[in-house]
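My questions all concern the structure below.
All protein chains but one are shown in place.
Take a look at chain A:
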Amino acid sequence: MSEKQLSAVEAELYDRQIRLWGIESQERLRAANILLIGVRGLGSEIAKNILLSGINSLVILDDGVVTEEEQHKNFLLNRDSIGKKIAEEVLIKAQALNPLVKISADTSNPVKKDTKFFESFTIIIATGIKSDLLLRIDKICRASKVKLICGDVFGTFGYSVSDFLDHEYFEDQLKLVAKKRTHDGIEEKPEKETVKVRSEIVYPELNKVIILPNTKQSVEPIKKVKRRNEYFFLMLTLLEFRDREGRNPDVSHKEKDVNLLKEIKKEILTLYNVDEKKLNDDLFNIVFGEVVPVCAVVGGVIAQEVIKGVSQKEAPINNVFLFDPLTYCGKEETVA
């Protein structure tokens, strides 16, 4: 039996998902080596989902320390973890989710990681990082054919942005096939048959998607889209806030943060030449902390995109996903 083939134990464990995406997808997942940057509220949800799916290995990169608040919203942490390194503390419960996956923790600062570190993965998932690091990682990923998806949850808002390079994927479609029974002269009704259809999406580089006031990229191609989803600008505003402050908005200085968010919003909407009314300032009241069920939704979306990216089965989101913090709808937005 070759290494690539699924064992009977795996076939039984993954039965219900193999019935959905097929054994080939499962074999691709089984060969995937994944890096997850940030294992907070959203990161812990993503980690859970992809571990359960049956990947080969997961490296968890996070240099943070477990706070009481973090422990409350992160089910991979128990109370005795408070005060310790978060990446190491999530390991035990993460491993228990799926003993077949090789999991390791890295407590270094992602900024300090060299190019070589990022090159060896099948796909990288980035949460909670600043845009300059994100764009740097994307360059490395592009050079070494590593797929990348990033995302965050801010309060009840969440998003993801994918760079799956030139992504080839397959879908099952049902086609009507006329039955050939001509030898006895009997016409039977056409039968449905599953056909595998191949498609391709060419993803833009992230520096053409995430363009903030100080990045030296032209926003012209993005501006052309008339009905741009307003939450795309909310995403940019929050990223710019994190870039400037080195942290996410925090309720303990809510007023100050809301004011800064309003300022940044103006700058961004001016840059994109969009009416200020497009983004309501009231939204800034609900972007604090990570709301756990929103992490569950966005973490589910991101993990599913990772699974699609790795297995090359089903059409992935191209390329931005925006979770509406008011209606809870989730929309795909194609940017650049």
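Note that in this section contacts are C-beta pairs under 8 Å (C-beta built on N, C-alpha and C of every residue); 3 or more make two chains touch, one makes a residue touch a chain; residues count from 1.
Throughout what follows, contacts and distances are computed from a predicted model.
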Out of "Pescadillo homolog", "AP-3 complex subunit delta", "Pre-mRNA-processing factor 39" or "SUMO-activating enzyme subunit", flag the one the UniProt entry gives for the chain missing from this complex.
"SUMO-activating enzyme subunit"
If the hidden chain were put back, which of A:5, A:144, A:214 or A:259 would touch it?
A:5
Residue among A:109, A:194, A:259 or A:280 touching the omitted chain
A:194
Touching residues (missing chain, whole complex) on chain A:
1, 5-8, 10-20, 23, 45, 48-49, 52-54, 67-69, 72-75, 77-79, 96-97, 99, 155-156, 172-174, 181, 184, 186, 188, 191, 194, 251, 285-297, 299-301, 303-304, 307, 314-317, 321, 323, 325, 327-333
